[in-house]
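Missing here is one protein chain; the remaining ones are kept as they sit in the complex.
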Amino acid sequence: MSRAGAKPIAAVFALVMIAGLAASAGLQTAIDRRMAPYLGTPDELWIPSGKVLKRLSLGNSGLMADIYWTRVVQYYGGQIRDRKTDFSLLGPLLDITVELDPNLLVAYRFGSIFLCEASPRGAGEPMQAVRLIEKGIQANPDEWRLWHDLGFIYYWDLKNYPAAAQAYLDGSKNSHADPWMKVMAAVISQKGGNRETSRFLWTEIYRSAEDTMIRQNAEEHLQSLQAMDDMEELDKRILLFREKTGRPPQALSELVTEGLLKGVPIDPLGFPYRLSPGGKVVLSPKSSIRLEEETPPPQPEKSS
Amino acid sequence: MKNSSPTLAVTLNTFREAVRDRVLYNLVAFAVILIASAVLFGEISIGIQKTILINLGLSSISVFGLLISIFLGIGLVFKEVDKRSLYALLSKPVRRSQFIIGKFLGLNLTLAVNTALMSAGLWAALYYLARRFEAPDLFIWVAIYFILLQLFLVTAICLFFSCFSTPLLSAIFTFLLYVIGTFSADLRAFGEMTQNASWKALTSFLYYLLPNFSDFSVAAAVSHGKPVAGGLILLNTLYTLCYAAVLLAASVAIFARKDLK
Partner (left out) sequence: MAAIEIEGLSKDYQTGFWRKHPWRALDGLSLRVEQGEVFGFLGHNGAGKTTTLKLLTGLIFPTAGTATILGKPLGQPETFRHIGYLPENPYFYDYLTAQELLDYFARFFPLTSDERRLRRDAVLEQAGLDGFRNLPLRKFSKGMLQRLGIAQAVLHQPEVVLLDEPMSGLDPMGRREVRDLIVRMKTEGKTVFFSTHILSDAEALCDRVAILNRGKLAGVGPISELLKTLPGFEAVIECSSPEALYEIEPLAAKPVSASGGQYRMEVTEQNVRPLLALCERDDVRLLSLNPLHTSLEDYFAELSSAKDAAPVRARGASS
């Protein structure tokens, strides 16, 4: 084959290869569409045991833990994004992660929040969270914040105030602990469930969170508490209105007219509060704030 | 008229041979790229990024170091015997023991240089991430040193097999021994759990006989800034020296009376 003939042949080969690759890419896209029903989203744990995985990682368990942590984050984020309410894999994934690396603190903290959160924001399994944190405390005796996480689960999700106070007390014994731990122990044992306490603790979580999801979640709770405060304040103003005018208001704008409010107040997300037909203060339907469930504040402990 | 040690001559030539082997460059480049890519983890929160980088970096150095040590190690002796380059060499005033030890040291030198290169990649990535170094970062050096000790052990194992086995078998045996060595502690624990006395004795015996690679696993701790005890550093060093010496002696013994084909 002469030199002159070689160049066009090479060009033909190149064209064929490029065309072939483009065609196979196009075909793959079509296949992907067809395959969707067969694949679904396989949310399975092929290897459910953390111990086995540790063996398999041949000394690279730290890296394996990081990979599984990534899986945890993606799993949780994916369920939220897809508006799925099933978080049943969250606990097992976290268990594997901390088995591989018992010092991965962020995993414990993540678990303590999102294992407890009720559906649709979490798995709604506070006892799983308690077991996770207890494992974490055993492996990391110097980490006083884990006691705070434990205490908070008892306080917020399980409403078990004596256990919560005990956890805060145990944690305060650590020399590195922030001084408020001790204070918190006392306050909880005295007052039990209390919005000021809750606000303080959620603020503490918000401040110390390294993970964006945890911080966002804490912010949502704080917004919720703020909204509840606002709504209680609005209730008080409505009472004043009734006393003043002798009738319930029809809309919050009337309170403005009466001079009881400077303007129609907005919730922490910027949506105005409204009055329901029944005369109660409610959030705007566009607002995504979720109000917390609160038990009525228990009576202070009396020695009797 | 000074005769510079024959062992040193073999060591340096083995190093030169490794450097001119292009497989090495590919592996090292790949490892460095891998480490650099760890910096691109955007999804994970800031505190963990450093942990992930250290874990990925140390694991890469370890895995690629292992590959290099096996790739080069299996051919160490076999290639020379098979291709008969050994004929000309062993007719010079050099003892067979000097040849074996020189090969061993040469490969270790190569591994040390490679590990240094890959570590430089890790440190560059760390600096890029954190912009400063903290005191606990020093223990990353310890973790790297432990990886190097592991590699020296693997080299000794490889050399041992290479003295009487083909490259493929040497690679398989070495890799198997490495895998078993990473969970030899579990082997003994398993023996403890059975109530059978002879199983216990057997697993205990195996535990002490086989090389124990889990001694060197400090990567996870170091990735959280935890320290490594000085005593452990000393003991691991001594263990490696001891065990490698045994393997080296066995290799020399086998090779000394071997008829070269």
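Some observations on this one:
First chain written, first letter: the chains are A and B, and each begins at residue 1.
Methods note: a residue touches a chain if its C-beta (ideal position, glycine included) is under 8 Å from a C-beta of that chain, and two chains touch if they have at least 3 such contacts.
Note that the structure is predicted; figures quoted are calculated from it, not measured.
Taking the full assembly into account, the omitted chain touches B. Within the set B:A36, B:L67, B:V94 or B:I172, the residue that contacts the chain not displayed is B:V94. The chain not displayed touches subunit B at residues 1-4, 6, 9, 13, 16-17, 20-21, 83-85, 87-95, 257, 259-260.
As a working rule, only the chains that are shown with their structure count from here on.
Contact residues of subunit A toward subunit B in the complex are 55, 58-63, 65-66, 69-70, 73-74, 100-101, 103-106, 210-212. Put simply, subunit B touches subunit A in their complex at residues 43-48, 51-52, 54-56, 58-59, 62-63, 178-179, 182-183, 186, 213-214, 216-217, 219-221, 223-224, 226.
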